[in-house]
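With one protein chain removed, the remaining protein chains of the complex are shown where they sit.
Going in written order, the chains are labelled A, B and C, and every chain counts its residues from 1.
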Amino acid sequence: MIHHYSPVHYHVALGSYAPTLYLNDGDTVSTTTVDANGYDAARQIITAEPNPMTGPFFVEDAMPGDTLVVQFDSIVPNRTWGWSRAALSANVVAPEYVRTLPPRELVNWFVDTEKWLARLETPPRGLENFALPLAPMLGCFGVAPSDGQAISTVTSAEHGGNMDWNGFTQGVTAYLPVFARGALFFLGDGHAAQGDGEIGGTGVEISMNVQFTVRVRKNQKINTVRGENAEYIFTVGNARPLDGALQIATTEMHQWLMHEYGLDARGASILMAQCIRYEVGNIFDPAYTMVCKMPKRFLPGK
Amino acid sequence: MIHHYSPVHYHVALGSYAPTLYLNDGDTVSTTTVDANGYDAARQIITAEPNPMTGPFFVEDAMPGDTLVVQFDSIVPNRTWGWSRAALSANVVAPEYVRTLPPRELVNWFVDTEKWLARLETPPRGLENFALPLAPMLGCFGVAPSDGQAISTVTSAEHGGNMDWNGFTQGVTAYLPVFARGALFFLGDGHAAQGDGEIGGTGVEISMNVQFTVRVRKNQKINTVRGENAEYIFTVGNARPLDGALQIATTEMHQWLMHEYGLDARGASILMAQCIRYEVGNIFDPAYTMVCKMPKRFLPGK
Amino acid sequence: MIHHYSPVHYHVALGSYAPTLYLNDGDTVSTTTVDANGYDAARQIITAEPNPMTGPFFVEDAMPGDTLVVQFDSIVPNRTWGWSRAALSANVVAPEYVRTLPPRELVNWFVDTEKWLARLETPPRGLENFALPLAPMLGCFGVAPSDGQAISTVTSAEHGGNMDWNGFTQGVTAYLPVFARGALFFLGDGHAAQGDGEIGGTGVEISMNVQFTVRVRKNQKINTVRGENAEYIFTVGNARPLDGALQIATTEMHQWLMHEYGLDARGASILMAQCIRYEVGNIFDPAYTMVCKMPKRFLPGK
Partner (left out) sequence: MIHHYSPVHYHVALGSYAPTLYLNDGDTVSTTTVDANGYDAARQIITAEPNPMTGPFFVEDAMPGDTLVVQFDSIVPNRTWGWSRAALSANVVAPEYVRTLPPRELVNWFVDTEKWLARLETPPRGLENFALPLAPMLGCFGVAPSDGQAISTVTSAEHGGNMDWNGFTQGVTAYLPVFARGALFFLGDGHAAQGDGEIGGTGVEISMNVQFTVRVRKNQKINTVRGENAEYIFTVGNARPLDGALQIATTEMHQWLMHEYGLDARGASILMAQCIRYEVGNIFDPAYTMVCKMPKRFLPGK
């Protein structure tokens, strides 16, 4: 079943709030998200920052200890105006170098979903011909966290949240640990494109049309966000410092290979050591994000 | 001019040692490296670990403040025996998870340079059909460091050293800051293949035939290792934690874009924020390694 | 006015929950806390872990942007049974060393509030005569966080929470930033004593009788927890890694010296560089805690 849902309010934390829509296993939702500052498709500010979330969506039968499967069917900008920041974030450069960074002012982009390119409205010297291919993604999505917590959309943890990884594009399937009845899925913070690390503190921020499909895997307990795309299965660590995020992601991949692919601790170690690829989600938010990827072609049985 | 050089001794630190060969700008060297434990092409141990280095090569005219350009023309395993470790390193998994790791015993590989694949000699359950494509690389190379220092081949810093990045394959050009007269270039620690992060503490360790060509860029001062391949220019940060390595690499890229590509601090920030890609070198050695890559197609003037 | 309050329920997160008691500026509360696992003065488990909180207390007139002043008048164990863990935490030792750590089993203590000493019930070899002076403290206290968040009592941030600093003893005054109307103060997780860093993951865990007095400083905005004792003013950073916690605490002290003690950025730097003392709160919880202390005798005007 496809639900067409127009949000009427938004949340700036992921928590056990009243559901906006009830979904069954296999249901699809077509909805919209506003940008990180609360601007919608009509460039109107309609809700408060930071990273206002559409949702939460209650998924029937999802219980703590289950896994929520979210397939992102499509993620497409629904306006032509994007914005970003004009300075690298202080925490991505050498400490003394911070003194030389420019101001963090806003920069506007023209986002062309026909040509699938973004261009700077007022390009600085040298970037006059710069055209950025679109690669629309969701910076922030997740479920209600454990213990009745409500956690701000500026950060992330094992429940998801503000991971800002440019790999969360359409066609990707995310796996989320369920901590609350109904899972309570939230989404938002779209970027038309973004470099690794979200090192300017933003991607090309934009509102989106999003379609996604939910499923529940009963009694399949995972410890942090997982996912897959055409080429890779992957795990996501959200923590500081970056090493800590990498440790979480690597540990989760080791467990995944043992529990679902029949390897023992030694075999999973041997395989991972020679085949793993890492990607940097964000190194800007209170928790950083590191993704640990295993090529599907090396998985046992493939 | 091509020099054919057979090493007679090796070094376990990069320092201002007596040169083994004198090179001119543009010279090419064809030589060999032993593996990380000192085993040569004949599987004989001929020198002491860790990571024995071939060299140093003295490059005429290279003076402190210059840049040494090293083009890796070919890096090819010169034997069929490779080895790795059977456990993830303790520092890449969640601290409490370390208790569950298997022993760090040796694992042998058959390295087939005909089929360009490596196979485990005694595959664990589930990896019976696992064949790893070769991607030969050098784990450790660099120049004599500043201030008359001699720094162990187990670690790395702005002079290079044990970076263990799987992107240092043949076809890559590395740029090294010169700290001592003649630069004094060292190389070794070949891997037939390696996952990101060298998370088992080794790649598929092997001895190599290596050919490289040196050039000097006078009065071009850089602050850490740089390089380029067909698609990217890149900078390399060597430090702990991983965030610190990323900061060094990101700062160096920002400076590169300003000094050689005509961008100002603001323009370089805007471009980097949406286009940078990161890769993890090693997260095993005393200094970790992070690589910051900029696609050449987005560079001003391209 | 003194309120005698017996808790009837507890919280495992700090959030904007229904107040248990309404206080006026200057009011004193005499109450009790259970231990980290929910055991009370009678050694009965009466509520769920982790770190169940007494409260929240609503303080009239406290509004976002104000500072809540909490003076800890007395913190005294109300039973003789304490417990701790028998192993160092995995994250306080070198990663490879984790393999050698003993199991994290429970250890019982006899807490003697007459002699003001704690003794191990079953001392291991060499600790037969070991008597630990009591220094009762609260491991976890704080206010409702910003943006309607509810944050687990296992961690800490600018609102306080699980800081586990052994300097939070009776006689100390804490300053907390107010994020929600009424501030909503929580407290619990008493330790009869604790080394720096809470490196075993626990102090000598115990239930407490606590008396505290609240005041409100209107329109005095602070960014993280501050405090003072007889000798020092201090600031508290809660983050990972430990460097990040230190950065928060150091920044807050620099601002405090400028805004309340008349120093400029240069003067505050000069004074701090030669006079600051640091203490490690915990290096066990999801956020670590570092305390930056300035001796009162060096403050301008003293």
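The definition used in the following text is that a residue touches a chain if its C-beta (ideal position, glycine included) is under 8 Å from a C-beta of that chain, and two chains touch if they have at least 3 such contacts.
Keep in mind the model is a prediction, meaning the values are calculated, not measured.
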> Which of the displayed chains are touched by the chain that has been omitted?
Replying inline: A, B, C
> Considering the whole complex, which of C:Pro7, C:Pro77 or C:Gly197 touches the chain not shown?
Replying inline: C:Gly197
> Of the residues listed, C:Ala13, C:Ala36, C:Val69 or C:Val92, which one is in contact with the missing chain?
Replying inline: C:Val92
>> Touching the absent chain: which residues on subunit A qualify?
In response: 89-91, 95-96, 98-99, 101, 241
> Footprint of the hidden chain on subunit C, which residues?
Replying inline: 84-88, 91-95, 97, 100-102, 107, 120, 124-127, 130, 132, 193-204, 240-243, 246-248, 250-251, 254, 261-267, 269-280, 283, 288, 298, 300-301
> Of the residues in subunit B, which ones touch the absent chain?
Replying inline: 12-13, 15, 146-152, 239-241, 244
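Assume only the chains that are shown with their structure count from here on.
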>> Can you check whether subunit A and subunit B touch via the same residue numbers (shared by over half) or via different ones?
In response: same
> Cα centroid separation between subunit A and subunit B, in whole Å?
Replying inline: 32
> Can you give the whole-Å distance between the Cα centres of subunit B and subunit C?
Replying inline: 46
> Considering subunit B alone, which of its residues make contact with at least two other chains?
Replying inline: 91, 95, 101, 241
